[in-house]
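As you look at this complex, bear in mind that one protein chain is not there, while each of the others sits in place.
Here is chain A:
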Amino acid sequence: MSDVEPMAEALVCRGLAYSFGETKAVDGLDLTVAAGEVFGLLGPNGAGKTTAIRCITTLLPVPAGMVRVFGHDPARERMAVRRLLGYVPQQLSADASLTGRENVALFARVFDVSRRERAERVAQALEAVDLTEAADRMAGTYSGGMIRRLELAQALVSAPRLLMLDEPTIGLDPIARTSVWDHINAVRAATGMTVLVTTHYMDEADQYCDHVGLMHRGRIRALGTPQELKSDLRERRGGTAAPTLEDVFRDVAGSGLDAQGGEFRDVRRTRRTASRVS
């Protein structure tokens, strides 16, 4: 994007906090995501990942100074921040009563893509996720993996600098998960965009993320590359068995992990999404 200077930090959160009534969903989140990397925000249901994402994407209001997206503060420059973001929510958010092409064209229109280049830009976004052949089919006929790729195309059509994916592979079978991640990585390689992804699949984070933040009860409990976090745990524990990222997470979250399963609404949404994609 021409009006934004290249910078090393795509996203900075300092003491990010958000409460729903008495419940502190995000409680002093400190986070830095470098430009161009894939950053995984990990945690169980109810850890505060989705609330953090909603604060960053301007969906929830936060005081000035807590969040910066490529130097822009969502509290003061809401529209500027939105123009930098591509967002795929946890729910299956493509409109089943439109074709794939119409779904993407809607987002081209609301991001002010000119009429002259709209058709070509929509076609490129669909091509980027291998949906060219299915573009004129109703989205309601797509498989779960295809819908996730369609949502990716909707986010890509505006050339975002920070792509935010909230549980993008939830409920997908292993092949579809791989396909979604391959397309995320391919697009990232082609465009150089930064990717912030939330997931509770530790194996995916281990395999695909450059850095991860382990979130528990509204805060980051461990931060680093997957390898750094695993090596650190191995040194502290001793022994020869190589720990997994899930072991690291159990280590930092402690006994509180089992008690935290997310609120009823979180679990219902997760299950609903999982059942729709399967």
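Assume contacts are C-beta pairs under 8 Å (C-beta built on N, C-alpha and C of every residue); 3 or more make two chains touch, one makes a residue touch a chain; residues count from 1.
Methods note: contacts and distances are computed from a predicted model.
Colleague: Any idea which of "ATP-binding cassette domain-containing protein", "Aldehyde dehydrogenase", "Transport permease protein" or "Small ribosomal subunit protein bS18" UniProt assigns to the chain that's been left out?
Modeller: From the choices "ATP-binding cassette domain-containing protein", "Aldehyde dehydrogenase", "Transport permease protein" or "Small ribosomal subunit protein bS18", the unshown chain carries the UniProt name "Transport permease protein".
Colleague: If I consider the whole complex, including the chain that's not displayed, which of A:L92, A:A135, A:V195 or A:L229 touches that chain?
Modeller: Spelled out, the listed residue whose C-beta touches the missing chain is A:L92.
Colleague: If the hidden chain were put back, which of A:A125, A:L196 or A:M215 would touch it?
Modeller: Among A:A125, A:L196 or A:M215, only A:A125 touches the chain that is not shown.
Colleague: Just name the one of A:A75, A:M138 or A:V252 that touches the chain not displayed here.
Modeller: Of these options, the touching residue for the absent chain is A:M138.
Colleague: Hey, which of A:V67, A:L156 or A:L233 is the one touching the hidden chain?
Modeller: A:L156
Colleague: Need a quick check: the contact residues on chain A for the chain that isn't drawn.
Modeller: Against the left-out chain, chain A lists 1-2, 20, 54, 57-61, 79, 82-83, 85, 87-93, 95, 97-99, 102, 106-114, 117, 120-121, 124-125, 127-128, 130, 138, 154, 156-161, 174-175, 177-179, 181-183, 185-187, 189-191, 200-204, 206-207, 246.
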